[in-house]
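With one protein chain withheld, the remaining protein chains of the complex are depicted in position.
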Amino acid sequence: MAEDLYQKGIDKIQKLTNSPDDDPTGFMDIGEAFKDIAPDLQNYVVEFAFGGIYSRPGLSDKQKVLTTITALVAQGKPQIGMHVKTGLSVGLTPEEIVGCVMHLIPYVGFPSVLGALSVTKEVFAEEGVTVDTTKVK
Amino acid sequence: MAEDLYQKGIDKIQKLTNSPDDDPTGFMDIGEAFKDIAPDLQNYVVEFAFGGIYSRPGLSDKQKVLTTITALVAQGKPQIGMHVKTGLSVGLTPEEIVGCVMHLIPYVGFPSVLGALSVTKEVFAEEGVTVDTTKVK
Amino acid sequence: MAEDLYQKGIDKIQKLTNSPDDDPTGFMDIGEAFKDIAPDLQNYVVEFAFGGIYSRPGLSDKQKVLTTITALVAQGKPQIGMHVKTGLSVGLTPEEIVGCVMHLIPYVGFPSVLGALSVTKEVFAEEGVTVDTTKVK
Amino acid sequence: MAEDLYQKGIDKIQKLTNSPDDDPTGFMDIGEAFKDIAPDLQNYVVEFAFGGIYSRPGLSDKQKVLTTITALVAQGKPQIGMHVKTGLSVGLTPEEIVGCVMHLIPYVGFPSVLGALSVTKEVFAEEGVTVDTTKVK
Amino acid sequence: MAEDLYQKGIDKIQKLTNSPDDDPTGFMDIGEAFKDIAPDLQNYVVEFAFGGIYSRPGLSDKQKVLTTITALVAQGKPQIGMHVKTGLSVGLTPEEIVGCVMHLIPYVGFPSVLGALSVTKEVFAEEGVTVDTTKVK
Partner (left out) sequence: MAEDLYQKGIDKIQKLTNSPDDDPTGFMDIGEAFKDIAPDLQNYVVEFAFGGIYSRPGLSDKQKVLTTITALVAQGKPQIGMHVKTGLSVGLTPEEIVGCVMHLIPYVGFPSVLGALSVTKEVFAEEGVTVDTTKVK
């Protein structure tokens, strides 16, 4: 049963990150780096976060990643980059991702948004993604 | 030109809140209460926030409100209620709104989520909205 | 298995709150108020937070509640009161609880500490608890 | 020596709050409410915060209170009201106080600013203070 | 009109940063780096933040920069350095800038202040600025 939940989490991560079967968690940080100090962290990430919360009905995957990115921008967390990558993977357009970060200016202020745009720009460059800016202004 | 931007902001608020022509800003707080101490606040809210940011291409109105709610939950701000109401107004389902708040547990922790759910529950009751919980668990 | 985890969480809450068998979760907020909008919240609180994290080895129950109170003070969250009550229930002395809040002044500043002391004072009054202040200064 | 520092702090508070000799700390919260749970809190507030930090050279009293108000707005702390009152007491004009809160919009976002303006408006009403808004816009 | 506001913002930045006519925004980050992903960001920074908020009456430029620095310290944002530089440019003394950061200890705690002092020290070194410490203690 718990094993099922772990597998459910792994399957969800694989779908979100569009990863191959021989590396189903791909670029997603599931806490593997901490096996020697907190071996249960990975289970909590996979079972609770992905097998549970990310598998909830209510929101689409695109909405879930948009919500995640927003929460990280609002808190100034460095994991934004990984989730921008996930956003592209689930089909958010670059315009949606930038639109999300820009939308936060009135709610969190410019400094947090400038920081998040830097990370977003880097990920877009790495992924070879460009933004259609013809519709802006 | 600036007048145009003000009108553009008012039009956007009217659309977001589904308000009548004789009260186009409806339940949205545009800083009217502060006319005697900061009369320009209302202009910044209407022109910058709604005429500018909320009128940006990139995200749909539903996505914009979802992003707004998320930012307020992440910061524990009391304006969540007003934006939950806007969410319903632009067509977010109750399941999407609750789904958004619940999705934040792994990113901001339970205390902020519990606080946000209290406000959400109140707004849903006021608006006569119910959540279809048959698909959850 | 998942049922076992739920029961494990309930047992942990009962022990932490020193609650009777016919009301094992006692004064602990496990999200029951949100059954009509997010029925799965309670499971996450009970299974993940109490069946999982609170049942981890490493820290004693007293240390766990001290850590919880600290996190809530640092974030200015209103749930402090409930966890001060849990602190008394697991055997933290009033001096330890006040000592924890006072210790945070250099790390989070006076405003957050003053807010937390107000809540602490209220809970102590409700619980009929007094602080031995002869050793302070 | 430590007694001197306590007196220095009390004198500073009296000057900042323009309080009479028989109630030198006036409306300033120096933690007196917590004597039965943390009797040393008052000493830390008076000696460290006012005898020390507030007595530092470098900034004028007006600048110190402006800085304090800003820090509280940025963190969403409820003590803003007391420090707005202190601001008026040290000679900040209502325009300076409102100007400070409004200046924070690009740095902390509208929600925190709206909350702070509500408290400011209340204090101004209590103190019979009005804002000259002819120069704004 | 909007063009006027843009020019007003540029003029304000030039004055604040004391920049030459052929590089009027000087060292100020106005979001130029994000032209390929969010070309409208620069307009919001220039028009709203500088043409609007920074051009408000109420506070002097020195007070505005002091308020900005405080907000960034309270939130732990990396843009502190740029605004310390602006502070020196508008005539804040090094003693005022350090006085502002030190004044925040009781409100935000030592960790944020230590971080801000590191950045301040670096900028002072780059700008060849020294602090008169004879009056401190």
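In order of appearance the chains are A, B, C, D and E, and numbering begins at 1 in each one.
The definition used in the following text is that contacts are C-beta pairs under 8 Å (C-beta built on N, C-alpha and C of every residue); 3 or more make two chains touch, one makes a residue touch a chain.
Model, not experiment: these values are computed from the prediction.
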Of A:Q7, A:S55, A:Q75 or A:S118, the one touching the omitted chain in the full complex = A:Q75
Sole touch to the unshown chain from A:E3, A:D21 or A:D36: residue A:D36
Where C:I30, C:L104 or C:V119 are the choices, the one touching the absent chain is C:L104
Since one chain isn't shown, list which residues of chain B touch it in the complete complex.
-> 105-111
On chain A, residues whose C-beta touches the chain left out of the figure | 29, 31, 33-34, 36-41, 43-45, 49, 72, 75-79
Hidden partner interface residues of chain E, rising order | 76, 94, 98, 101-102, 105, 110-115, 117-118, 120-121, 124, 130-131, 133, 136-137
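To be clear about the criterion, only the chains that are shown with their structure count from here on.
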Each chain counted as touching chain B and chain D at once = A, C, E
Just send me the rotation angle from a CA overlay of chain B on chain C, rounded to the nearest 5 degrees.
-> 120
Pick same or different for copies chain A and chain D, depending on whether their interface residues overlap by over half.
-> same
Between C-D and A-C, the pair with more C-beta contacts = C-D
Averaged over CA atoms, how far is the centre of chain A from the centre of chain E? Could you give it in whole Å?
-> 32
Where chain A touches two or more other chains at once, the residues are 48, 53, 56, 98, 102, 105-108, 110-111, 136
